[in-house]
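See structure below.
Of the protein chains in this complex, one is absent; all others appear in place.
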């Protein structure tokens, strides 16, 4: 047990020593892995931001329920009660015809139109948020609400819901592609680095074997090296993603300002960041494991 | 001269031979470079698509010129002539009050509003496209047009123009960041690969020097190796970008369908593709050049 | 201790390098393998740590049939042998000290004991004071002595040395042989291959004479 511990300590020291002895080379390797990792990690961060943005539009997965112009206050109250009782309805909001006119007037380009109107032509309305945003559920709900008394017209914003679903699907595909690239890229980099490490240490490996080193003893520093390299690459990738997002935010700021929004691209949180680094280390270990399995036995 | 040619032929053969002798390793290297390259290349392709999409909105960098409701046909003709004579105006389109009402009626959700209107409250209008889409130029043009007789109101859609400018700026920053990553990433990968190539051939380099090889002769295969590797990485990056765009298009298709659009992400053209590969080869050469300069002299 | 019986060796695609070699070396014996270049001396020696496996016959080391050992068992066999290779197999990217200390890394000594042994081994071959040098900074003969120091650092019960004096002048060679003799004195079994007839002239110890892969009586 003490020997076992000592051997592992030696292997870590050896791997760390090799990384530190060639600072420039180690930095380069980390940079290579980092750049490769930044692709999916950055993509992931952007996707997370995209999803956050689209979630703001998620309330648009809604129904607009217009009352007849001749509908009374009692009609409106009855409809409100009916909506409250429906399990499929998340929230409802009553928009009076006066409020509607006011918001129309505030819409850029329509002020003149509204000014030209003699009287308010708009009806009272309910904005209904459904619990289930799927296009099918919205359509079914709309069909039922259309039958209520006093309702002139139900408009389903399911086009938006359909768009959201498509965006989410696109995002999922992209995440899948990126995750696959993440894994393959990092494993490939480590596999290759360890292959070259083994080649450059061929002499040492041969000699160590001849004088009684076990394969486990020989392989151990490579495992540690691969894992450490993965971790270093993960850290570099984080830095690249961070810098990239910061740079993009310069542009996003102007864009958001023009919309009067304070939106900024969010940086990955501590949990995401540390799981990126941990995952990179794990993949580094896997790459070195595969590489050692393949290449160590090639050295007689 | 014949010797010179023969030496170069030998160096290419040697570099190619080394690439092909270790097919798996060469593939891995190409994969690593490809993944690293795919980041900015894919980003560039997406940006190009984004720009194409925003260019469709570019006509929105426009002015809307509303006439007084009491304006006559003669007033409208005079304004049309004045607009045609203005060098800053690209095109003008006359929108009659009847046409405006029709299009308002076609707008989703406004049909009821229009139906409720007694008479057409809308004025005649001109839609004016400026040659210079910058917010400043649009504002200046609007100021001049506001002074014309018969004009009730000039509305500048410069909010859109400002957004476009912001999007373009964001795109430019992103392209810059990505291009820098492209260059650094590829040079780093090549630098590192050649470093390890040199290390694994240290013996051969030492011996060749001792028996009379010039540094140029020793370095040449590494240059070719680096360039070939860059080219191979460029090809892999193209493939990754192509596959990535194809995968994204599955989602984009649904999204575009929901807008009733036939829009698809465009693949890089032949010119872009070949300049990507050529650029990758060039950067590969640069990486190998730097690596050889640094590492060859370290080998006694 | 070491016993060859009916050993033959044919490299893949080559001719028969060893044919019907049989001999037994008892614990504590001192023996030379002698023969011309290409006679098969190195091949014979490589069968003992199972660097090569016999094509026929059996090689016993400490009663183990080493030709039939599983790959995973080889390290434990080799740790009990002290090997000097004809091409020395030094690590030129490590210091002299690290080269000697290499076999101690996978045995079970405290760091203090390991250092004591490494320095003692270097002292024995006259390289104490050159610990921090790189092997390329040693002369050919000094490199050979470094290889010997590495072989004995673990105090193995069996020493197998392939041409350990090839790069040494007669006097230095004699000094090296004295080192092996000293190990022999304390009970170590020693087997040395050499092409140098003059070296063994008048020395105690058995002589195994190889010619074209066959042991001459």
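Each chain gets a letter, A, B and C, in the order it is written, and its residues are counted from 1.
Keep this in mind: contacts are C-beta pairs under 8 Å (C-beta built on N, C-alpha and C of every residue); 3 or more make two chains touch, one makes a residue touch a chain.
Because the structure is a prediction, the values reported are computed rather than measured.
In the whole complex the chain that is left out makes contact with B, C.
Touch with the chain that is not drawn comes from one residue among C:26, C:87 or C:113, which is C:87. By the touch definition given at the top, chain B reaches the unshown chain through residues 3, 7, 10, 203-204, 206-215, 217.
Listed here are the chain C residues that touch the chain not shown: 11, 14, 35-38, 42, 86-87, 137, 139-143, 162-163, 166-172, 195-198.
Everything that follows uses one rule, which is that only the chains that are shown with their structure count from here on.
If chain C is disregarded, contacts among the remaining chains keep them together as one piece.
Chain centres were defined as the mean of their Cα atoms; on that basis the chain farthest from chain A turns out to be C.
If you tally contacting C-beta pairs for each pair of chains, A-B comes out on top.
Comparing chain C-alpha centroids with the centroid of the full set of protein C-alpha atoms picks out A as the closest. If you average the Cα atoms of chain A and of chain C, the two centres end up 62 Å apart. Centroids of chain A and chain B (each the mean of its C-alpha atoms) stand 23 Å apart.
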